[in-house]
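Pasting in a structure now, in structure tokens, and then I'll have a few things to ask.
Every protein chain except one is present and positioned as in the full complex.
And now, subunit A:
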């Protein structure tokens, strides 16, 4: 039988990506292009959308060519419905609607956060982990329960990646390949730990106060030569990541789960992975993490998650193929997991009977 193939579009933040995958998770192609702003600047919705407009069509050609497929081979077209920035999200939605009509293919709307989780699961083989989803726009501790990915803890203000990115702007670090990567490299040279506020509130975390504090501290201490930019990056990372490890550990205790999967752009950070790995090993569990190919936003994760939903009977009519800035992880019914779970239960029964 022919393998099912999906074409997926991701453009919720500063990356536009188009990916081709099959239902078993094989990635046939996954080109992307990142909008990189000058040091000291973040990316704004309108400029980011213009970037996506310029790159999306050549990316489709590249994705089809590398995957060696034609539109006829595609079963469904998937796009990020949200969450994310409105104008950049619209680019993927528009292209998918046009292609759906030109090629007579169904559309599947995908939740960006759920796509990170499913991509992480298929790439690492993690079965039912507690998921830490950390990126420039999101910070959530998630676990699957009764048909949905439930949010056990999250940031109550800005995302951890946003905190890191904005501190990179204070130091005017390069945004190439990403501000977080450059903070991580500089942090490796840090020697002195500077005390920063540590803000965990039950299962939730807060980063905006820490950012304000370190922004003020940085100016003062750097001026007086009391510390180096490397010390500040090191201290910020240690503090933020310790908070994330704490709430992840609490969710693990709550769910009685030993394994952790880290996804999202900040998930590439090797120091975060190291800290989480130590905590997991102390609990007799395992850390699952991926590298920048899958952690960072890409089209394949959207294609794969959309294809999972499509293979279980879901699709999105053209008139409903909208996009939305707010779209919580737990709004999505993970229909493919319900079937996974029930087949597992059946499997156990078969084995005992």
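Operating definition for what follows: a residue touches a chain if its C-beta (ideal position, glycine included) is under 8 Å from a C-beta of that chain, and two chains touch if they have at least 3 such contacts; residues count from 1.
Definition applied: contacts and distances are computed from a predicted model.
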Hidden subunit of the complex - UniProt protein name among "Urease accessory protein UreD", "Pyruvate dehydrogenase E1 component subunit alpha", "Eukaryotic translation initiation factor 3 subunit L" or "CTAG/Pcc1 family":
"CTAG/Pcc1 family"
Pick from A:101, A:185 or A:342: which residue touches the chain that isn't shown?
A:101
Looking at the whole complex, which of A:6, A:20 or A:60 touches the chain that is not displayed?
A:60
By the document's definition of touch, the residue of A:37, A:90 or A:174 touching the omitted chain is A:90
Specify the residue from the set A:195, A:256, A:282 or A:319 that touches the hidden chain.
A:319
Since one chain isn't shown, list which residues of subunit A touch it in the complete complex.
49-50, 53, 56-57, 60-61, 64-65, 70-71, 87, 90-91, 93-95, 97-99, 101-103, 318-323
